[in-house]
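Right, I'll just put the structure down here and ask away after.
The complex is shown incomplete by one protein chain, all other protein chains being positioned as in the whole.
First chain written, first letter: the chains are A, B and C, and each begins at residue 1.
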């Protein structure tokens, strides 16, 4: 069988290709000279599979798409307190190059506008680092997200530096508020090099998938940044990633996203997928025209909107039955599905309602698809309470969904691999 | 067994109760006289179960929490185009009572600030309705979300009307821009009555759960508003619900939410749960002090943050085996879990990789927990392509996850209830 | 001889008449229907002479030109503290209908924008007055400035009231800040009637001349408002009178001014002249197109710019001579010109330099053209010091420029009408 996914990508590519509206960024010759017909797209699944289509291996400069990743690095390297003290998380409702500093403190409103991104660059790596080491940390970090060693486009860098007056203005302004503590021109140079890192949509999709995979590179399995950092970065992307069109994007697309002036655009949907597109013509907001169209299609066609209510699931408790008799009697509660808080709540409720009278109780996880920390804690609390009620409690857990189960505080549990084993041991 | 959930709620209640910071809203005597010690909270699951704790049956006025629900009614009654033409969806980064109209058009920036909410009120019901009918439509609609008939507090209403100068100012300003087309004072009166509807946290949790349940009341099963309306409302709550603290809330709590000046606060997590709290003391942003603390606890303790990456799930393809031999040979592909786009993508990939040579192929959905529209379409496309490759394709679907399967365009499929039936029929 | 002034006015009229750019205000039919060809202008001298040209007796509604006059009435009726407490004096750099309230206090930035003018209306008359009496006070006050009884155009009034939503919005907003303490709708009604007072350019020129004449009507000699009020009003007109074109007007015209949406425009140059023009077509700022052109011509042709440095004047001390001999010797110091601080300073210096040794000193004011308070006080201080130095001091003051001269504190002076009288009496 041939996969329908390449066919789907080819179809949406064909649908957006005729749109020649917008224009490539024109402020430096290198960007203005970009081939405006280029069109690439890629999906990277959280298990590392990549579906690409069109100009997926065409290199272009990452530009502002570097912002969420370097924000992640800064949070990881310096901690939340230091970074939040210098850079806010509020949407600015303004264009990317507005200064937008908080009155009084001079804090940039968020890390997705240039002011915040320049401050972010200065917070990557350790405080003691010189500018060269800091830049290396940034490039190494971006490379870790991509899973390959990335390089800069020195000609774009040089040209951007010659047009960096607005960023220099911003950096000097940040310096007056002590948001920056280093030489403004040096920080702008580092930031500009960060923006000139060369990537393909394949790279960007994988980078976005590393966020979607909670900070772990989907292919190498390397942890690039901790989970709480990912949550912060995706939250900020969701409210501030698309500048002054934040509300339109949140309602119409609903995928945490970030665009770059070279025509790149990424989206990252937690636990699911990283997406990237590339097409150099930009709209009035500075976002890739075809990229925006593609994301609207993806969101709608694939039900990827964050506020899409999932199909209602089957009952968590698949069934319950009694095995054995007398003191050997055991109640088997068969659980199924992907268990998070709401599933665990349902499970609790069912067990309370069943009110098992049998001496043994087995919670059968054979058909459980996934279980998160909260659900695991709630499951173990159920185990503990059943123990205190006088039951012998077993977990039938053939694939070790709950490793080393320890209900604590008076609870006891025996992990077994099959219901038969429960029957055997309990009996 | 006693459910641990009431214990959990009692524990967090005990944790926030000592916090006496903030003060009840003081602009009208009725609110200023609220008992500041009141503290209630409720969870409503999407299957209708409610967990409540504290002053859960204490009535108070809904105030701004009515905004997202009436926005939903307006979208349902007038359609997206009409409503979006009058009211934007961009975060304002400003306090609730700022005017915040879009330059030029005079459109309120979003429906969660007063300007937008006043315009929203005027868009509930049909265009032809008089003010009385429109108000009735609003109260009926709020009642439908709650699942019981709600009433207004006429004394709060009267007092608010005597202090409605800012809202009157806003309404007259909207009238100059033709955002309002009716008498401004009459619209403000209707809006003020809408805000004086009496609710309990139990009501609010159910109302929020109706949103989380895609617009269907979790107890009655009545559809209150269509799914696309819910997606729009939750998106706007996620970016504009908490006024000028939108970014803090999005990063720290990550649940689409809305607060009211009487001390109420709701959150709605798609597909999972509606949450409501009540405590009259407000912080400087006008949000309930203890309510904000409770939501931070809930989000963190229960992993309810929108950007929380779910635990990685088991493989979608649980296993594959061959049954029968020769022309009777059949390949059984056993699928498991909650299948959305990413799961379906994985399934596609696995089947491509298996490249079954057997004449019969059975996709076994016995252990599938849920499947959404996108995944269903992708599954049927797999069926179609397998048919075109010359296979006889079966769906083993004992619980009818895919009703009336029709792959279309050359595809054919037979639904059976067991693998044995496949073996039997195919053989 | 025929006066050249009518010829001059006819010439500038001819120069601006062909300009048909701009359009009459279109927000109410009554203004939109104004004959756009109308063109009138008038100069009122501070002695009551009026030079008029064109449609000088065409009545039109005063509109915003009422603002400075009613501000004067409010200052006179309530005192500076009360008025300044409610309404600022800072330029807003914004259009006339912007709300522009001071953050925190809600004070309108100045009395020339609508917010300030509505607040001003409510401060005319006494605090106890009802709305009808207050309106009467306003109309009587405007009539006193004009020197004839003015009436309102009830059809314009009614039409404006039907389009008063923005002003109602502003008034309600002022009410929330307690800048207004009365019913907002009633104040807007009064204010709208104030704006519908009918005037001609002849009236407006006289009204402006009353300001230029320090608050005294140039024909009747009636004091309408006190001098310090006039200084305040002219100062505010000079910085806030022309809305968002304040700087252009201050540099290019340099006459404190105010325009009205019906096409009127006034200017008032302290001590010199009141000017008014009328032509209904407005520019983008809402100022009369031809009116602005006329004022530029007037300012330039007649040297009326406030910052025009006057021609350097002749010496203040015209000459000095000795009369008589011995103890009868007297020093006559002949003074000339218009004496203000700078002239008096020069006089002081000359007398110090002369160091008269004669027993008698006569300060001869025969050729003094004018003398202000400061100069009078300085002159008397000179008299006092000369007395203390042992001189007999005389003022030769045939036209009583210094009535009842009293140098005080040891000073003595004898007023005479001629130098001969000094010679006679001193000798």
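Here, a contact is a pair of C-beta atoms (placed from the backbone, for glycine too) under 8 Å apart; a residue touches a chain by one contact, two chains touch by 3 or more.
Nothing here was measured: the structure is a model prediction, and the numbers come from that model.
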Chain not shown, its touching partners among those shown: A, C
In the full complex, which of C:57, C:154, C:308 or C:420 touches the chain missing from this view? C:308
From C:114, C:238 or C:259, the answer for touching the chain not displayed is C:238
Where the complex has a chain not shown, which of A:173, A:230, A:317 or A:332 is the residue touching it? A:173
Residues of chain C in contact with the chain that isn't shown? 1-5, 43, 45-47, 49, 51, 88-93, 109-110, 212-214, 227, 230-232, 234-236, 238-240, 244-248, 250-251, 254, 256, 270-273, 301-314, 336-338, 340-342, 345-346, 348-349, 351-352, 355, 367, 369-374, 378, 381-382, 385-386, 389, 399
Where does chain A touch the missing chain, residue by residue? 99, 165-166, 168-173, 175-176, 184
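Going forward, only the chains that are shown with their structure count from here on.
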From the centre of chain C, which other chain's Cα mean sits the farthest off? A
What is the distance, in whole Å, between the centres of chain B and chain C, each centre taken as the mean of its C-alpha atoms? 64
Distance between chain centroids, defined by C-alpha means - chain A, chain C (Å): 68
Among all residues of chain A, which ones touch two or more of the remaining chains? none
